[in-house]
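Dropping a structure here in structure tokens format, bear with me for questions.
Note that this complex is displayed minus one protein chain, with the remaining chains in position.
Chain nomenclature is as follows: A and B, assigned in order of appearance, with residue numbering initiated at 1 for each chain independently.
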Amino acid sequence: MIISGILSPAFLKVRNILNIFWQTSYVGIIAIGATFVMIAGGIDLSVGSMVALLGAFAIEVVNKLGDNFLSVLVAILATYGLSVLLGLATGITVTKGKVPAFVVTLGGMAIYRSLVLNFANGGVYMSMSQKYSSIGMSFVLGIPFPMLIFILYATIAHIILSGTKLGRYVFAVGANETSAYYSAIKVDWVRIWTYVISGVSVTTSAILLSSMMGSVSSSSTGNGFELDAIAAAVIGGTSLNGGKGSIIGTFFGALILGVINNMLVMLNVAVYLQGTVKGLIIIGAVFLQNLSRE
Amino acid sequence: MRKFLAILLVALSVFIFAKFKIGVAIPAADHGWTAGMVWWAKYAINQYKNDPTVEFYLVTAREPSEQIAQVQALLAKGIDALVLNPYESAPLTPIAVKAFREGVFTVIVDRGINSKEYNTYIAGDNYMYGYLAGKYIAEKLGGKGNVVIIEGIPCSINTERVNAFKDAIKNYPGIKVIAQQPGYWSREKAFEVMQNILTKFSKIDAVWTGDDDMLLGVILALKQAGRTKNIILVGGAGEKHIVKMIMDGNSLVHVDFTYPPNMIATAINLAVMALKGEKLSGFYQKGIPREIILSTETITQENAKDYYFPESVF
Partner (left out) sequence: MDEFILETKGISRDFSGVRVLHSVDSSFKRGIIYGIVGENGAGKSTLMKIISGFLQPTEGKIIVDGKETNLNPLKAKALGIVLIPQELNLVDSLRVYENIFLGNEISGKILLRKKEMIERSRELIERFNLVISPLRMLSELSPAEKQLVEIIKAISKNARLLIMDEPTSTLSEREVENLFNLIKRMKGEGITVIFISHRLKEVKEIAEEIIVLRDGRKVFQGPAKDLSEREIAEMMVGRKLSEMYPEKPKPKENVVFKVEDFSSVDGKVKDANFEVHEGEILGFYGLVGSGRTELMETIIGIRKKLRGKIIFKGEELSINSPWEAKDRGIVYLPEDRKSAGIIEILESYKNTTLMNLEKHIQLLLKKSSEVSTFNSYVDWFSIKVRSPYQIAKTLSGGNQQKVVISKLVETGAKLFIFDEPTRGVDVNAKRQIYRIMRDLIDKINATFIVVSSDLPEIIGISNRVYVMRSGRIVAELQEKEISEKNLIYHATGV
């Protein structure tokens, strides 16, 4: 079925391939941040709600400041600033406060969502700015802007993870926190940084998504992103126990998820069975990986 | 002695100014339409803010068990009327029946319960909601063309609407449903699905989405693909941006069908009228009707301003 789908002419259209990249980029960028967190042995469940919160924040700032280039720039910078603060808060609560990451980010997931709902009364944040909306819909050299950012983002993340001290420390901390600590690595800060990276990734995704849609739905935007991001990382070979993983893996993990979603539509799979197909493919992908490793 | 008098006075005043207590229990806002319902519930309650004879308790739930607990708490407060939009039918039935048996005036809204033990039931018309959309598209296309269905979250309401839509187009053998995919009542999801469908099919004549939120996502995908010409778009439920587009004579959307979230406001009014012993004007009978199915109304450019509530969230 999958093979027939892949071979179908509709799938192979350039346009369709670009669409898959495009649609994947939002979760993919978040998954790249999640990869850092997971390699360091943590988990971030708050990313889905955070997309809504940060997207809404960016839209509201632009709406307040007016429809011009400067206000869009200010809004984007302010949103990155906010996400860094949220990442720091999460990281510090996890490390210095010794609350398990699962609990902190589960709490964050509930808090961010309820804040978004509260400020919008459950409704929608609409962007009134043409300038802002033009970001997410734009094309560069015929390539959708979000896709371009996704590839660029993955490249930078790959360099950080494999070529810098921080990247090496992320692996060390996730592989064996005690050994890392005895090796004079500031374990807490390494883990805090991973949550900051996760927050920055969420901002990137949130700005692309909210500017493309021109709106953020307080109730549904970002729903389920956390699980898709974790799934992408795991399909890409990141260990849920920490210490293992790669950006390249996550990049392709996210693309596989995108291909699955595309395939479900292309093959017009019946609604009720879509979950089954998706679930089986995810489990199968990880299973095959383990086989090939042995 | 003076103390005793004071207490007596307070007790008396409570007795004299006894209020009707009305509990309103609805699901929390998890997508546009439910957000609209929450907004309209607050709106209706706000109407009575200067009325000393009624007092409201509004609760919203994120899942059935939470709603059951909330209704139990409302009953414990001694409410006189209960306006309930059940999160799910089966689990909420026993507690609703219990309220009815305790003499609480029970108004069930939109989603029914598995029992006839209630005072009044008020709901939208899911069948006509789907049927009218199907009929409109079929007629507009002159009985021939390729139709895409983007439905909501798989559930019984959604199924009823989709089946009704198909009933309506059954009479037109030239109409073909070329794709039917879920958009989960989400703008982003609908956008993504429509993007994929657009690459697969070069000729699409009409798109019906289960609600207006998803229609907005579809419009975005069409604009992005540059395929906004010669396509008939129909959503539903009267979301304000879509209504505005119709009102302004937008070239993409010309019609919408209501499934009004403000039915909750009507239900609240019904409860107040029942407690105060008022009857519906034009009715010779004294009581509030047992069952009210609101008709699905068609929004067009001419009447759109009656359906446009810019301050509402939906």
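Side notes on the structure shown:
Following the convention adopted for this analysis, a residue touches a chain if its C-beta (ideal position, glycine included) is under 8 Å from a C-beta of that chain, and two chains touch if they have at least 3 such contacts.
Everything quoted here is computed from the prediction, not taken from an experiment.
Within the full complex, the chain left out of the display is in contact with A.
Touch with the chain omitted from the figure is made, among A:59, A:104, A:135 or A:180, by A:180. The chain not shown here touches chain A at positions 159, 162-165, 167-168, 171-172, 175-176, 178-186, 243-244.
Following the convention adopted for this analysis, only the chains that are shown with their structure count from here on.
Note: centroid distance chain A to chain B, computed from Cα atoms, is 33 Å. Of all residues in chain A, only 10, 13, 15-16, 19, 22-23, 117, 120-124, 126, 137, 209, 212-215, 217-221, 223, 261-262, 264-266, 268, 271-272, 274 touch chain B in the complex they form. Considering their complex, residues 28-32, 34-36, 38-39, 151, 154, 179-182, 184-189, 191-193, 195-197, 199-200, 213, 216-217, 220, 224, 241, 312-314 of chain B touch chain A.
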